[in-house]
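Just one protein chain is left out here, and the rest sit where they should.
So that you can tell them apart, the chains are marked A, B, C and D in the order they are listed, and the count of residues begins at 1 in each.
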Amino acid sequence: MVISPVHYIALPLMAAFLIPLFGKLNKDLARIIPGLVLLYLSYISVVLMNQIISSNTIIVEIIAGWRPPWGINLVFSPFTGFLASMFSMLGFVIWMYTYNFKPEVDNAQKQKFYVLFMMLITGATGIVLTGDIFNLFVFLEITAISAYSLTAFYRERDGAEAAFKYLLIGSFSSTLILLAILLLYTQVGTLNMAEIALKMPAVDPYMKGVILILFFVGFGIEAEMFPLNGWSPDVYTQAPGPIGAIFAGMVVKAGIYGLIRVVFTLFDVKEILPLLVIIGMITMAVAEVIALRQGKLKRMLAYSSIGQMGLVVVAFGIGTHESVFAAIFLMFNHAIIKGMLFLSGTYLVYNSTEKTLDDVDGIGKYLPFTSFLFALGSLAIVGMPPFAGFWSKLYLLMAAADVRLMAVIAIILVVSVIEIVYYFRVIHRIYFRERTSTIELKIPSFNAKSAMLILAIIIVAVGVYPDLISGLIERATTDLLDKQSYIQSVLSVGLK
Amino acid sequence: MNTILFQLSGALATILLAFTVGMFYGGIRRKIIARIQNRVGPPIYQNFLDVIKLYSKDTSIHHGAMQHMGPVFAITASITSLMFIPVLNGDGWFWFKNLNFSGDLIFLVYMMVFGSLGMALGAGQTGNPNSAIGVTRGLSQMVGYEIPFVMSMVALMAQFHTTSITGLMNIQMQENTWLMFSNPFAFIAAVLAMLGMFHYSPFDIVHAPAEVASGPVSEFGGKYLGLMMSSGSIFAFVKLTLFVDVFMGGAANLIELVIKTFALYLIPVLYGVVSPRYRTEQAITYFWKWPLFFGILAILWASF
Amino acid sequence: MNEFLTISFYGTAIVLMLIGLYAALAKKNLLKIVIGLSIIDSGLHLLFVAIGFISNGTAPIFSPEVLESAQQMVDPVPQALVLTAIVIGFATTAVALALVIRLYKHHNTAAIDEIKNLKW
Amino acid sequence: MYNDNNAQTIVEYIKNFTRKNSLFMLAYGTGCGAIELPATLTSRYDAERLGVRGAATPRQADLLLITGYLSTKTLKRVIRVYEQMQDPKYVIGFGSCTINGGMYWDSYNTIKLLDKYIPVDVYINGCMPRPESVIAGFKELQRLIAEGKADGATKYKENLDWYRENQKKVLKNWPLVEYNW
Partner (left out) sequence: MNSLILLLILVFGGALLSYLLNKFLPILRDGFVVLLMLLVNYVFFTMDSATQIEFEIGGIHLQWAFSSAAFLFGIIVSILGLLSITYSTAYMQGKDRLGYFYMNFLFSIGSMLGILMSRDLISLFFFWEIMTWSSYLIVIYSGKDVDKRGLKYIVFSAIGAYSMLMAIVIIYGFTGSFLLTDIFDSIFAIKASYQLAIAILLMIGFGVKSAMMPLHVWASGAYSGSPMSFTALFSGALSKMGVFGFSLVLFNLVSNQNWLINEIIAWLAAITAVLATFYAVIQSDAKKLLAYSSIAQLGYIVIGLASGTYLGVMAGLFLAVLHAVFKGTLFMAVGAVEKQAGTTDMTKVSGLIRKMPWTFTASLISIIALAGIPPLGGFVGKWMLYEALITSDHYYLVIMVFLSSTAAFLYSYRILFGLFLGQEEPEFAHVKEAPLPMLIPMLLLSGISVLSGTFPGFILEPIQNAMVSFGFDPRLPNIEWWQLSVLFNSWGDKVVLQNVMISITAVFLIALTLITWKGYKKQRYVTTKDISSSGEIIQAEDNMTFQIDFYKPFERAIWPLLKRKIDDYYTDFGNGLEALFDLVKRIYNGNGQFYAIYVMAFLALLLIAGTKYFGF
């Protein structure tokens, strides 16, 4: 089989539909298939990334023979490829984690879970890879619908409430994006992103602004920007633990991908960047401040996640090469670190219904491994060296200093202090309180442990030696900012 | 070799002088107090009798090594401080030469504290609560009076750009004046601080007879008490000589020294005779009001 | 006539969207909110179709007559998009309804401001 | 164990001279006699001219002044204080009570003769003895010291068993730690 970016979408989608079938044959098969698919995707990620990095090209995959700008095409560039690889690898790690997660859940439920999981992977990867704006919308909806369902996965929790809020806001998001696409189509008459970008300078600036704002708000909802993120804490709280990791690692990342793709490639208007910075700062400040006052572990992680996304938005908003580099680094770090926090945090409050911080009191003695990883993740996310979080924060600050945004630096650092307070408060509770809760603890299975361990190793490795990843990110940055080469490489395929 | 012997004999002579003068001053003080109280009072050599008697007591009781060493600390402090003070002006009489070239005011200020701390340690070892109470009072009060004292010293050092006592004395000789006139505020502050330094009434809360037994020395008797009394006498002489050296142009000969020191000594004695006792915090606040104010004035005077 | 048709299409679409928006933002009943969302969707779909619509246009099928008559073809893309969007909207509505049922069972109410277990 | 005929050496003479002229007195105001001491010490009679001055603690004191009757309760404290004093030390029994119990002669809980419990060098009798007689007592003690005859402490050490026996007769539940002589 020829390795192609299409596999990223086709295989998980296919797996999603095959799982119920295979589930009939063998119970375990339904659980193994996603793993195989994701393993394969991780493998092709390595191959494809290696290919484009070494040959310095972009893979543009044409679907069904329709050439751009008419057909739908997939673009596997350093940037999109980086994100897609990240998604699939993170997906694989999370699959490892979920393999034995909640053994008491019956098989049909598990199959549903994996179906939705695969759909989510399909959607998220699709958003990143597609070169067509309407296709992007479709993938966004696939992601969203599977996300709604996964949020409400547990019947006994308040999942439905969270999911309904998510759905309500998500519908607005899709409506706005659809409206924006519609308006965009009336202006440029095409849906191919490369061609839109090419034709964009001719568009009436007023119209351009309206469309951009619609896109901004639409994707902003997915990217958890401040006034638009009412859904996210509830969703993180109520979704199954590993799904929290997926939200932090994929769904939100896909949302922010859409936003920056629109801003950087489609429109390329620098005027909106200050707005990004401001909104990012507000998001970050508000979210971290609220996280400080949380009494529930997962909700705290959720707000922290929002705060981190604010940081990413700020980093993109600064708009220089260095800051975009920092932003992508931040995205990567946030995906792995917050992923690990969600994974380990889930086990800390495994059987608790309320998942309050009181439940983790003194848990370090009983779950040493998980607690240790949680503590490590906490150190990493607040940006302590020698963990991965340090470098991304440093690069962001350097980028901000380059353009003299001292206020931004100051706010980021103040917020970091707040972050330190609440993360260390949890660590204190884990290690230095007496356990009062009587809730039965759950020892992580081997798979779960190894999944968390993989992420921890990545965190430490990147922290000690950031060059492991910074080369890739550098390429991704160049790719993202180089709009012309994107247009060219997409359209040149079409002209062939 | 000769010079060392010379120096040693000089040192010994200084110590003897200080001891004698200090002892007599103590006797005179008792006499003065007695006369003011309309008594006959003990003979002025009474302190000698006391000290010799104390040394000649047969048994002596101690509670441990620190109590044994506490008086030694005290006497070391007084003798060493004495060694580092020029007793007489200029070359003076050759046997009163000592080590004054190798220390300065700052050193002296610290050296003077050495004894109190050593004695405090000795007192602490006894385990008598009264001793400890006395020590805390003494140390607290010391914080009070040291500040104006050091302020006046700093004012002098600042004014004349030297930190050595000999330097200050030379300046007085050259300019033919006394520093108490050159910087009157410093002198006032220092004298007010001196009231506290002598631990005489009204600042006698440390020993506070009838209140905390006799404070730090409650458990000291016999040779220990004798050594402490000797050290106290020498120390009184040291303080007086320091003041004379710094403020009153030093002394050319022993008679002048005795007159000047005695004149100075009368201030705390006479002030004390007619004063009741301050409580510790009252004493501290006393020193941190007017003396401190004069100290600040002194420094301002010096720096402009 | 054409203009009237176009304007009425657009107008209807916008009115529909506003109605839907009103329902979604102001009504307290979950079902009404879902209905509101659906109405917004419908309005949007109508808008889509309206954009592609050309009065007296032909179907977007290339045939000799069309080419000869130089008649304008209706833009096929919005129609395709609308089909997809309808499907998506349908799926969303289905999920929403499922959630509403679950919520109603769980809370015994369908008023959105009483379903506030998750806050702050 | 003093010998009248032995002439004092010069060192002993000086020692005794200073001892007699510097009496640090610990006044144990057990009874009413304490009221006479202020008069003795202050302006009118001025005992300080004889070198007598108050000492705050037994460690510093040479002279223990027992002013008045001693109940059995105070006796143990007096013994304690006496034993805490450092040699050479002298005791003055002050007032009739220390000699024969005075007006408490038939009391069940006062001791009658102080000398049975601690060695007394000089008694000053009277009830109360006037400051004049107190000073006379001091003078007498000074004379004894000068002659080297005030050796109550030595007696106490030599006849410790006897004193202890007497003390223990009065003091039931012997409260004192044995002193490490």
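Note that in this section a contact is a pair of C-beta atoms (placed from the backbone, for glycine too) under 8 Å apart; a residue touches a chain by one contact, two chains touch by 3 or more.
Keep in mind that what you see is a predicted model, and the values were worked out from it rather than measured.
Under the touch definition stated at the start, the shown chains contacted by the missing one in the entire complex are A, B, C, D. In the complete assembly, the contact with the undisplayed chain comes from A:A400, out of A:A400, A:A476 or A:V490. From the options B:P42, B:P86 or B:G124, the residue with contact to the chain not on display is B:G124. Considering the whole complex, the residue from B:L88, B:V154, B:M194 or B:L297 that touches the absent chain is B:V154. Of the listed residues A:I3, A:I409 or A:L441, the one in contact with the hidden chain in the full complex is A:I409. In the full complex, chain B touches the omitted chain through residues 55, 57-66, 68-69, 71-73, 75-76, 79-80, 83-84, 99, 101-104, 106-107, 110-111, 113-114, 116-117, 120-121, 124-129, 132-133, 135-137, 139-140, 142-144, 146-147, 150-151, 154-155, 157-158, 161-164, 167, 213, 218-219, 222-224, 227, 279-281, 284-285, 288, 295, 299, 302-303. For chain D, the residues touching the absent chain in the complete assembly are 28, 57-59, 74, 76-78, 80-81, 84, 87, 175-177, 180. Touching residues on chain A toward the chain that is not drawn are 161, 164-165, 168-169, 172-173, 176, 205-206, 208-210, 212-214, 216-217, 221, 227-228, 230-231, 233-234, 269, 271-272, 274-275, 286, 289-290, 292-293, 379, 382, 384-386, 390-391, 394-395, 397-398, 400-404, 406, 409-410, 413-414, 416-417, 420-421, 424-425, 428, 431-432, 465-467, 470, 474.
Quick note on the criterion: only the chains that are shown with their structure count from here on.
If you take chain B and chain D together, no chain is in touch with both. Chain A and chain B have centres, each the mean of its CA atoms, that are 78 Å apart. By the touch criterion stated above, chain C contacts chain A in their complex at residues 24, 30, 33, 37, 40-41, 44, 47-48, 51, 77-78, 81, 84-85, 88, 91-92, 95-96, 99-100, 102-103, 106-107, 115, 117-118, 120. Every residue of chain D that touches chain B in the complex is listed here, in rising order: 14-15, 17-19, 21-22, 24, 42-43, 46, 48-49, 51, 53-62, 84-88. Here chain B touches chain D in the complex through residues 30, 34, 37-43, 46, 49-50, 52-53, 56-61, 209-210, 213-214, 217-222, 225, going by the rule given at the top.
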